[in-house]
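What follows is a set of notes on a single structure, which appears directly below.
With one protein chain removed, the remaining protein chains of the complex are shown where they sit.
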Amino acid sequence: MRRAEPLLALAAAAAMVVAALAAPWLKFVLTIALAKGMAALGIMLLLRAGQVSFGHALYVSFGAYTVAFLAPTLRDSLLLLPVAAAMATALGLVVGLFVSRYRQIFFGMLNLALSMVFFSLLEKLYHITHGTDGIRVALPTMLGQALERTSFEWAIFGVALALALLFGWFARAYLDAPMGQALAGIKTRETRLEFMGVPARHVLLSAYVLSALMAGCGGAIIAMTTRHVTPLLAYWTASGELVFIAILGGAGGVIGPFLGAVTYELVRVYAAAILAEAWQAILGTVLLLVILFAPGGLWGMLAALFRRRRAA
Amino acid sequence: MVAWFEQNGLLLGLALLDGLAYAALVFLVAVGLNLVFGVLRILNVAHGSLYAIGAYTAASLGIALAAGGLGPWASLVALVVAAAVVGAVLGPLIEGLILRRIYGQEEVLQLLVTFALFMILEDVQKLVWGVQPVHHDAGLRWLGTVDVPFGGDVIPFTAYQLYVLPGVALLTLAGLAWFLRRTLTGRVIVAVTTDREAATAMGIDARRVFLLTFTFGAALAALGGALSSPTAALVPGIGAQTIVLSFAVVAIAGLGQIEGAALSALMIGLGRSIAVYFAPEFEVVMPYLIMVAVLLVRPQGLFGTTETRRV
Partner (left out) sequence: MTALLEARGLRLAFGGVRAADGIDLDVMQGEFLAIIGPNGAGKTTFINMATGYLRPQAGSIAYEGRPITGLSPRAIVRRGIARSFQLPQLFTEHTVLENAALAVAAREGIWSPLAPLLRPRWREEAAALLGSFGLAALADIRADALNEGARKLADIAMAVALRPRLLLMDEPTSGVAAAEKMGIVETLVRVLREARVTAVFVEHDMEVVERFADRVAVWSQGRIAALGPPARVLADPAVQREVIGIEKAGAPPVPAAGEGGHA
């Protein structure tokens, strides 16, 4: 299964393109799913270290608002994206220097706290952020070309897909490398790392900054796709959603978070359409069932299927 | 300074009284959360839902009793009855059906199971009670108001918020301290909190302790909710608001601390209400700012101890 990951990823990417061609409304859903998948991939890195952040919506919203603020001046999406990514990374470094000292609930709660502080700022600083009304994002250009709406959506979908593949590839290599392996060591025996001369804090910090970068890119793509940003992007339920997606997908492989994100978004769209009153309950039930009966997540289930077919 | 006080003195007095009443509610919820966390090592996100359901149940019961022709005293009794019923029904249900399956699993997964429960219970509330505000304060109005002297002025304040809320919180604090230190079951709970492995090795029936603690914690959450119901209209989302506040209290207090929870609930309650009156834009962030400030100075919480692992 692990060896097949790159091929599977490419096949999944192709399938998404076909799906988006077949049903145009899916293009929007899939772009959002890819963006959230990136952020969830970052969450998964932290989960490797046994730490769960209930505040990564901070970086998603930070990336998104960066796009919203700079869109009138920078205009081009391929300028906005890297700037938003750099801003989120810088914020991740500053916050990470602080939160990487903490573990478990303290880590989780501090992330939650800081994201809620940002949420409040977005909501209350009306003259800058327009409060709960949010900010509309004008249609950016792509490589200097002013595209009409549908073409632009296709272009952003392509950018999201390419970024997802890039992050997936990088995360895969990172987790196999000494840094990623040491990250997993934080979960089981942090003392040992210190007695090997490895600063566990910096190992966690590097993963944290990486996760902020991924979430920031996700946020920038969300802003350019929905073309409207509101403080809700930073609310703690948005952070919970990212953790949900990471667990739903399964912490095993780097495809997991994206698989989780696509499933999540599709369930959400259908559940909201069919049972508008209870879509949250449906998602909760799905999450409960996954944890109780398929702790490996969707990716784990697929891997098990795959193994059984090979054995047969 | 004097000029400021003349201008804002009444406001400050009101903020303090409000903060005290609010802290009492926060304490009830947070101490339940902390107790459960100490024993089960599960940070129960659905604790906020239990608060909300306790509040709605109390309001509904009060409305029903009033409609049945009973006097306003019945609404006050309904608060306690509702809390007990919610705790006794939902506590064992959640612990026995769901939490019991995940003991010993990864902390992250345990946290997410309760997060899933929270999502489900949020919608259950909306299905049962709708999204329109629910309000019933017959009991509060029946107890009337008290004129509280403050800096040469008087502040009229409801007797319910002045006496009942802090009173119940203090009784709970004292009762809990007595229960945990003086009774056998209480000591068992403390033993499990401090050293779970040793406690189970000594033959303590962890299952019974877990069930008992969770039910009790659930009842405390419901009690906090029920007692809050006369003071404000109930709307969807109060559960979420409560749980993040309680998290902050637990993080500030440190694991399994009872008196610590009381002190940090006081800090958060007062901090929030001062923000409400003097800097309303900071209302939501105040608890977090207090928490960040405390954790900057004391990474293990105010009363948490740094554990040196044996190597």
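A and B are the chain letters, set down in written order, and residue numbers restart from 1 in every chain.
As a working rule, a contact is a pair of C-beta atoms (placed from the backbone, for glycine too) under 8 Å apart; a residue touches a chain by one contact, two chains touch by 3 or more.
None of these values were measured; they are calculated from a predicted model.
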Contact partner of the left-out chain, one of A:Arg2, A:Arg136 or A:Arg189: A:Arg189
Of A:Ala35, A:Val203, A:Val229 or A:Leu248, the residue in touch with the unshown chain: A:Val203
Which residue of A:Phe62, A:Phe119 or A:Tyr174 touches the chain not shown here: A:Tyr174
Residues in chain A touching the chain absent from view: 170, 173-174, 176-182, 184-185, 187-189, 191-199, 203, 206
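Operating definition for what follows: only the chains that are shown with their structure count from here on.
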Whole-Å gap separating chain A and chain B, where each centre is the average of the chain's CA atoms: 32
Chain A residues touching chain B - in the complex, by the definition given at the top: 47, 50, 52, 98, 101-102, 104-106, 108-110, 112-114, 116-117, 119-121, 123-124, 191, 236-237, 240, 243-244, 247, 277-281, 283-285, 287-288, 291-292, 295
Complex contacts: residues of chain B adjacent to chain A: 37, 43, 98, 101-102, 105-109, 111-113, 115-120, 122-124, 126-127, 240, 244, 247-248, 250-251, 281-282, 284-285, 288-289, 291-292, 295-296, 299-301, 309, 311
